[in-house]
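Heads up, one of the protein chains got dropped from this complex, but the rest are sitting where they should.
Per-chain residue numbering starts at 1, and chain names A, B and C are given in the order in which the chains are listed.
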Amino acid sequence: MSAFLTGVALFLVLNVAAGLLRVVRGPTQADRMVAAQLFGTSGVAILVLLAEAGGEAALRDTALVFAILAVVVSVAFVKRGWVRKLQSAPVEDPAEGGEGP
Amino acid sequence: MTLPPDFAGGWMVSLLDLAVAVLLVALAARLLHTRNLFEAIVLFIAYGLTLSLAWVQVGAPNIALAEAALGAGVTGALFLNTFQRLAERSREGSGMVDPEHGDRGPEAGP
Amino acid sequence: MTLPPDLAGGWLVSLLDLGTGILVGVGAFFFLAGTVGLLRFPDLYCRLHALTKADTLGLGFITAGLVLQLPGWNAGLQLLLIWVLALSAAATVCHLLASASLQAGIRPVEGADEEGEGP
Partner (left out) sequence: MADASSMHGSILLPALLLALLWWTLAGAGVGDWVAGAIAIIAALLVHRALSSSAPSLRLHPLGAAAFIPWFLLRAFQGGLDVAIRAFSPGLPLAPATLHYRIRLPEGGSRTLFVNTISLLPGTFSADLSGDRVTVHLLARTEEAESTLAELEGKVGAIFGHELEPKEAAP
């Protein structure tokens, strides 16, 4: 069983590696940030699989950290300046502008 | 990693080790090579998470936890903050190099 | 797959192993679907669909498969907690990225058969 679980973990690592192509291609910053989410979810799956395959319960704690990580990084990405700064750029707001400050 | 000593499991683990190692080197190479700062930051986060997997594979889950939380999470967030500072500054004083060089997006417009 | 000798007894164990195998396999399939969608879909918003739904569902299947292998309630609850956390993380990240991009003026692609990206 542990060989099978490790094999699935290997598959997920390759899967993430393929998904990282999206980081290289972009085209927007948010497209690249999507990789953090991909790695978050896949990393959680890889870690719980390895925890079971190797009998190391401590890995589940690491999996919890992975799960939170994408949120931390995305909040850092969205929070400071990025949104506000781009709002000031002369692009029309798709969500019917004039929503007040 | 304490695996039961069956051959198939060990063989699969070595394959996984190989994949993680190759991914690490590939990420590091691309990370150093790319001209796009934002891409480099995201790749750095991915690198931190892959390194965390590598720590798991050498049997150090505690270091893996620290690497994921600090190496990828906190450092990644700090890098993103710094990037946005740089972008703001380069928009005000036009003398600086545009950190978002090569990234298409609304900033590239006006 | 070869079982360690201490596990290789009883039909219940092999039944549970079969269940784990199927569920984990289905989970891996959904992860693959998420990555394929991430690479193939035309714009950011569609890619977010792929990532949010397919990957969290895949993780759900994998955790469900692993729960069958666990010795006690404690570890099972840990896995459930991990999944719920990943679920809310995915939904939050999806919403954050989408609303930031919308406010940044990145238009979603509309309609079918349109391969162009953004405005």
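One rule holds for everything that comes next: contacts are C-beta pairs under 8 Å (C-beta built on N, C-alpha and C of every residue); 3 or more make two chains touch, one makes a residue touch a chain.
This is a predicted model, so every value here is computed, not measured.
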Residues of chain C (touch criterion as defined above) contacting the omitted chain: 29-30, 33-34, 36-37, 40-43, 45-46, 48-50, 52-54, 56-58, 60, 74, 77-78, 81, 87-88, 90-92, 94-95, 98-99, 102-103, 108-112
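In this text, only the chains that are shown with their structure count from here on.
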Intercentroid distance (Cα basis), chain C paired with chain B, Å: 21
Interface hub residues of chain B, defined as touching at least two other chains: 4, 6, 8-9, 104-106
Residue list for chain A, restricted to those that touch at least two other chains: 2-3, 16, 27-28, 33, 36, 68, 75, 77, 82, 86, 89, 91
Contact footprint of chain C on chain A as seen in their complex: 1-5, 8, 11-12, 15-16, 18-19, 21-22, 27-28, 30-31, 33-34, 36-38, 40-42, 44-45, 48-49, 52, 57, 60, 63-64, 67-68, 70-71, 74-75, 77-78, 82-83, 86-87, 89, 91-95
Contact footprint of chain A on chain C as seen in their complex: 1-4, 7, 17, 20-21, 24-25, 27-28, 31-32, 34-35, 38-39, 44, 47-48, 51-52, 55-56, 58-59, 62-63, 66, 69-70, 75, 78-79, 81-82, 85-86, 89-90, 92-94, 96-97, 99-108, 117-119
Residues on chain B engaged by chain A in the complex (per definition of touch): 1-4, 6, 8-9, 11-13, 15-16, 19-20, 23, 26-27, 30, 34, 36, 38-39, 42-43, 45-46, 49, 52-53, 56, 61-62, 64-65, 68-69, 72-74, 76-78, 80-81, 84-85, 87-88, 91, 100, 103-107, 109-110
